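A single protein chain has been omitted; all remaining protein chains appear in their positions.
Right, subunit A next:
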């Protein structure tokens, strides 16, 4: 296992780390009773080696659909990827054969889901679920794979791994199950790990354990991580770069520091203001009203003609209601899709 230490805060990967995965103008549609729904509409981002890229947004913004599209896991009857490219290892994952894609999944790119109980197979032991992909992808013998599985369980700090390897998912606690799923996801030493709300179903003290484990693994294995979450706290602690999504589109992308300090899109600003903060320095009898974003997220089958956020935006002007803003390209390190976005401080 190669060891690589990556500074958590080298946020500006200008000519530095290589790009492992590049998503360009991804478009995914779902077929619903209300018609064709643009769940992901022209999303682009780059993932660099060893980096954690956060994708944040509220329910229905398309963050999970983006990850499922990358892995080609959109159920064919309900929707499909209709445009864009996903470049990985010199190939467009959207163009390769199903057999080639199967080899990529779990081996080069793997995924951790929110609910380990539904993602794990309940009638297979934890060990068996790690052994299977190892035999399939890495051509290991059963004994080798079993040893590797025990090693992986140890790596994710599951106590008595030689015994736990034969446990069924229901015999483990929620936190342990999530550890087992992570062990499974990283067992083939993937280049890219997609974590879709990996700690949302867990209690805070267990969440802290899992986040610490993910940091540790990233440092040890050098895996690049796409961290999908609605929790801005998790983003602030884990990610180096952040993509903010709203109604199927990327509305802002920046380094984590810039995003929290000088958010350029009104939606990002609204989100940051709406979270109650554990603010211990606030005045004593402070039970202030929270700032809110008025209204609700629009239905994807009924998007407004201009900027999807315009109906809820305090700063919307005439053009916002008429034309969709393009993502600007001049400030590469901090981009926003807003007609009225303030300029980037060129410091």
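We adopt the following convention: a residue touches a chain if its C-beta (ideal position, glycine included) is under 8 Å from a C-beta of that chain, and two chains touch if they have at least 3 such contacts; residues count from 1.
The rule is short, and it goes like this: contacts and distances are computed from a predicted model.
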Omitted chain (choose from "Glutathione import ATP-binding protein GsiA", "Glycosyltransferase", "Sulfite reductase (NADPH) hemoprotein beta-component" or "Acyl dehydratase") - UniProt protein name: "Glutathione import ATP-binding protein GsiA"
Residue among A:25, A:100, A:291 or A:318 that touches the chain left out of view: A:291
Residues belonging to subunit A that touch the chain removed from view: 58-59, 173-176, 203-209, 211-212, 230-237, 256-257, 260-261, 270-272, 274-280, 284, 287, 289-294, 296-297
